[in-house]
Structures are given as C-alpha cells and as structure tokens.
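I'd like to ask you about the structure that follows.
Missing here is one protein chain; the remaining ones are kept as they sit in the complex.
Letters are used for the chains, namely A and B, taken in the order the chains are written, and counting of residues starts over at 1 for each.
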Amino acid sequence: MHPAFSVIFLTTLIGVGQGLFLALFTAQSYALFDLLPRQDSVGFYACGSALALVFLVGGLIASFFHLGRPERAWRSATQWRTSWLSREVIVLPAFMGTVFLYGIAHLLEWKPVLATLPGGIAIDLTVMLGILGTGLAFALFVCTGMIYACLRFLREWHTPLTVINYVLLGGASGFTLAAGFSALAAPELVRFFAGWAAVITVLGLIGRVASLFRNARLKPKSTLQSAIGIKHPHIVQTTQGAMGGSFNTREFFHGRSATFLRSLRWWFLLAVFLVPTLLLGMAMTETEAALSFLSIAFAVQYVGLLVERWFFFAQANHPQNLYYQSVA
Amino acid sequence: MTQLALVIDLNVCVGCHACVTNCKEWNTSGEAGPMVDQNPYGKDPTGTFFNRVQTFEVGEFPNTETVHFPKSCLHCEDPPCVPVCPTGASYKRKEDGIVLVNYDKCIGCKYCSWACPYGAREVDEQQKVMKKCTLCVDRIYDTKMTEEERRPACVRACPTSARLFGDIHDPESEVSHAIREAGGYQLMPEWGTSPANHYLPRRKIKLRIRVDEIERADNPLKIDGLLPKPDKAEPSLDDVTSW
Partner (left out) sequence: MSAVEEIKKTTCYMCACRCGIRVHLRDGEVRYIDGNPDHPLNKGVICAKGSSGIMKQYSPARLTKPLRRKVSAERGAGEFEPISWEEAFSTLAERLGSIRSTDPKKFALFTGRDQMQALTGLFARQFGTPNYAAHGGFCSVNMAAGMIYTIGGSFWEFGGPDLDRAKLFVMIGTAEDHHSNPLKMAIAKFKRDGGRFVSINPIRTGYSAIADEWVPIRPGTDGALLLAFLHEIVAKGLYDREFLVRYTNAGQLVNADAKSDEFGMFLRTEVPEEEACYDPQDKLWWDRNTNKPVVTHTPGADPFLRGEFKLADGTPVKPSFQLLQERVKDYTPEWAEGVTGVPADTIRRLAYEMGVTARDQRIELPIAWTDSWGVEHDTVTGNPVAFHAMRGLAAHSNGFQSIRALGILMSLLGTIDRPGGFRHKVPFPRPIPPCARTPNHPKAVQPNRPLDGMALGWPADPDDLFVDENGGPVRLDKGFSWEYPLSVHGLMHNAITNAWRGDPYRIDTLMIFMANMAWNSTMNTVEVRKMLNDKDEQGEYKIPFIVVCDAFQSEMTAFADLILPDTTYLERHDVMSILDRPISEFDGPVDSVRIPVLPPTGECKPFQEVLIELATRLKLPAFVTKDGNRKYRDYPDFIVNYETEPGSGIGFLAGWRGKGGEKSLRGEPNPNQWEMYAKNDCVFHYELPKSYQYMRNWNKGYLEWSQRNRITRYAEPILINIYSEVLQKFRAAAQGKGLTRKPPVHLAKRVETYFDPLPFYYDTLEGQATDKHKFPLAAITQRPMAMYHSWDSQNAWLRQIHAHNLLYVNTHTARVAGIADNDWIWVESQWGKVKCMAKHSEAVEPGTVWTWNAIGKAAGAWNLTPDANESQKGFLLNHLISEELPCGAGRVSNSDPITGQAAWFDVRVRISKVSDGGTPITEPQFEPLKPYPGQAERKSVWNYFAGKVTK
C-alpha cells in the first residue's frame, strides 16, 4: 500500500493519546488502592489529560487530511453496524470526550463519590470516567486495528496481531510519554511509568517481531493465475492499460525498493523498541537525567513509530497489485 | 432475484480499448461524471476511468498466448467494498445487484478501494469521491432509449461483441448460457466475493487431418501428373526392334 501520512499520524498520535490516558488512569487506580502516592488533580491528571487530548486532537486533524470530502465527515458515523471505520469514527470522539471530562473533573476537582467499594474505597466521578475512558481506549485500539485487520485480502494485516500491536505500540508510546511527563509533574512516578513503558515496549517488540515473522512466511493467496483465471506457471503482464499511472498505481504501491523496505525494518526495530527500552532503563537508574532520557526516549520512539507505521502500510501487498505491474 | 453483470469473452477480445474510451465518454457527461483528466496534455497524463484493458503474456516463446484482459467493477454478489464504507455511500442495489457509490454521501476516505481485491475503484482526484463502473444504470433503465441502446456503453461499442450483458441469475439469459457453455469463471474465487462479472476462457479450434485424407480419389494429379502423350511420329523402340 502507499503509506499516507495522514493515516500514519492519525494512528500514531491517537495511540500516544490513548496510551497516555491509560497510564494516567493506571496511576490513579494504583493510588486508589494506595499502591502509589496520590497526585495532584490539576497539575498531574488535568495536565496529563490535556496532553493526551493534544495528541488525540492532532490525530483527529491528521485524519481529516485523509478525506477527500472532510466537510461530510459526519456521515461516516452512520454505518457502525458493518464498518470498523465508522465505529472508529464514533469511538474516537467518545473517547476524546471522556478524556476531556476526565480532565475537567480533575481540573475542577469535581469528584462526587458515586459508589464505595467494600474496603471503603470511594469511587468518585473521575474514577468512573477513568473506567469508561479505559474501556473506550481499548475499544478505539480495537477499532483502529480492526480497520486494517478486517481486510481479508491484505494478509499482512488480517491477523489478531494487528490489533494486539496497535494496543501495545500505542500503550508503549503512551507510557513512555507518561514517564517523561511525570518527570516534570510527578517525579516519584517516573520509575513506575518507565518500568511499565519498558515492559509494554518489550511486549510490543515481541508482538511486532511475531507479526514480522508471520508476514515473512505469508504465501500470497491470490496469484496472477487466480487474478485473471488462467492456469499457467508463466504469466507476465505487459500492459496495465494506463501509461501515465492511475489511482490504482498511486494508492496501492509504496514506490520504494524491497531493500529500502528491509532496511527500514531494522531502523524501526531500533527506534521503537531497543533504544527506548535502553533509555527507559537508564532513566530508571539515573533519575537526575530522567527528563532528558525520557524525552529522547519518547521522541525516538515516536519517530520510530512513524517509520513502523510507514512500514506497516508499505508491507501490505494488496492483491489488486497483481493487475498493475507493468507500464507499457 | 436479478443480478446484472457483464460477461467478457477472452476468446474474442482483441484489446482494442473501445470499451475503455466509450465508457469514459458516456460517463463523463452522464450521471457518474465528470470524470477528471489530470495533465491531459502534459507529463504522465492520468484520469478517472471505469474500465481498463490490460495485456498479459502467458507461456514462453513460441508457445505464447497474448491475453487481453478488460476489467471494470465486477459487481460482486458479496461485495467486500460495501460493508466497510463508513458512510453508506457504497451500496449494492437489491433490485438488480448493481454496486454503486452515492457521490453525495462519499467522503473520499478510499477505504472501500482498499477492500476491493480487484482494483476496480478509482478516486476521482478532482471531485474527491470514489468512482467506479455503474453498469451504466443511466442507460439500461432509460425508457427514452430504444431496446438496443439500453445496454452499457462498453457493450454496445465492443467491435467483437466480447462483452455480454444480462442477468446471471436468470438461467435462460444469454449471459447464463454463455457462462454454462463456455465455462465462464470468476476472478479470485479464493475470496468468496462471488463477482457477478464472469470471464469466458480461450477456446482453441484445431484441425486434424489424417494422412489418407490428403489425397483423394479425384486428385487432379491423376490428370496433370501424367506427362503429355509423345507425338506418334517421335522415334520409339518400334522403329528399331522387331522381337
């Protein structure tokens, strides 16, 4: 496929936003059970939510660049019964709204207790919003992942690993950001977030490597033979019928060499997983310089994710390409 | 239920592209138009077409077959492009099985084109909406046209009548007969999309001549093979021997 920057930014940015939110609420949940020190509502949660929202809004804006007719974007919420894209379109704003409310509730310290757990632990509005937000964050990961995973013909995508990796990579980048953010807003949480970030990053590595292995072994289900219905081992296209190119040659081809693609793989494995993990580890030990380590870690990981996403799209080999192989 | 479709006979398609440009000219000023052309007089001209003809070489010299292969939307019976559309702009008509795009609803997200394994959809880069073959809905039901005209533009244009049009669910239709009799097949059956359009394969006519058929009893050599009779006056053994 031809990687579109709108979609690359959309998926990576909202992934960060989702992960950050999950990190914030994880901290809140731990604190609820006193496993972690409580944090300042405004300085930590409200600011953190705002930060998450910045990424989510950024993603949303990026997504509009993908639409030919953004003014009609509202229409895309109508087909939630069948379309994962439609579902994403519903869940994303719902999630953003929830994050917004979560942040506002923290900002205004508006925490009416809604329930009390056996142990006397009060479940206030922020916790309820947090739970809701967590649900929506995961739902959004699933929607985003399924947009790709549901396309049967794109076999590189058509696997649960797609959804899992969206969760893990979003989570990893969000937690890394959370760690960096906490270096500023709540230094005592740095090790907690950095630790989790490292763990998720490693899980992400496992997931991503698994999908790389899987994809390397994929045998295309469609062949030139099945595409044109002629059984012969030697078939070559001489003309695709449009010498100046067409939508089909622009949308579905990355236009780069296989070597380029292979080399990208190493770069993103380094940038998304290895370098950040190292930096996270260093941040956990060298608390003094944590902020710089974590900033670099996040920056490197995010750039790595852009590359990873580019690769994700580029690697997907659309069966339609069988019909578009030769300009002559 | 009706399922309208094209049946394309690869046995006679010569790859002339009549169906390509006639489709374009009908549709660009029709309900599906305009169909943009970019750089029409410059480098890498490109534009929206609903139908393209491609060429494949099958086999190695001298046993090569050159196959001309026209392709437009196949109007799948189970079209994967439809359920993915977030706006409902892509839909399949119940009454005749035609898969269409409602341009007024389409947001140009291109998702449907990703979901089509056949590369049959093209975004119109000017109007920014998804376009594709309409099976000429604005012809086939136009009662102002004669019966002969109420067929897709590409079908009428095709000089070899390699393009048949009709209801593949009606077992007695011309297209159903053709599919049955000539072994019509679908593209990429592995995806279960069940394309309504079918293709008819190459069919070879061979002549078998047995050795004993080459010459027949009335072979003209029986007349012409004989050398002319020599003149009676020419010398012969009769002149010199008496036995």
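Simple rule for what comes next: a residue touches a chain if its C-beta (ideal position, glycine included) is under 8 Å from a C-beta of that chain, and two chains touch if they have at least 3 such contacts.
These numbers come from a predicted model, not from an experiment.
K.L.:
Per the definition of touch given earlier, which of A:184, A:236 or A:270 contacts the omitted chain?
P.N.:
That would be A:236, which touches the missing chain.
K.L.:
From the list B:6, B:89, B:112 or B:153, pick the residue that touches the absent chain.
P.N.:
Selected residue, touching the omitted chain: B:153.
K.L.:
Where does chain A touch the missing chain, residue by residue?
P.N.:
Touch set of chain A with respect to the missing chain: 234, 236, 238, 241-244, 328.
K.L.:
Residue-wise, where is chain B in contact with the chain that is not depicted?
P.N.:
11-18, 20-22, 24-26, 28-29, 33-47, 49, 55, 57, 59-62, 64-68, 126-127, 148, 153, 156-162, 202, 204-207, 209, 213-216, 219-229, 231
To be clear about the criterion, only the chains that are shown with their structure count from here on.
K.L.:
Between chain A and chain B, tell me the centre distance in angstrom, where each centre is the average of that chain's C-alpha atoms.
P.N.:
Chain centroid spacing, chain A to chain B, equals 44 Å.
K.L.:
Along chain B, where are the residues that touch chain A in the complex?
P.N.:
Residues 17, 20, 39, 43-49, 52-60, 65-67, 69, 71, 80, 82-89, 105-111, 113-119, 121-123, 125, 127-129, 185-191, 199, 201.
K.L.:
How about chain A: which of its residues touch chain B in the complex?
P.N.:
1, 66-70, 72-73, 75-79, 82-86, 89, 147, 150-154, 221-222, 224, 226-230, 232, 234-242, 244-248, 251-252, 318-321, 323-324
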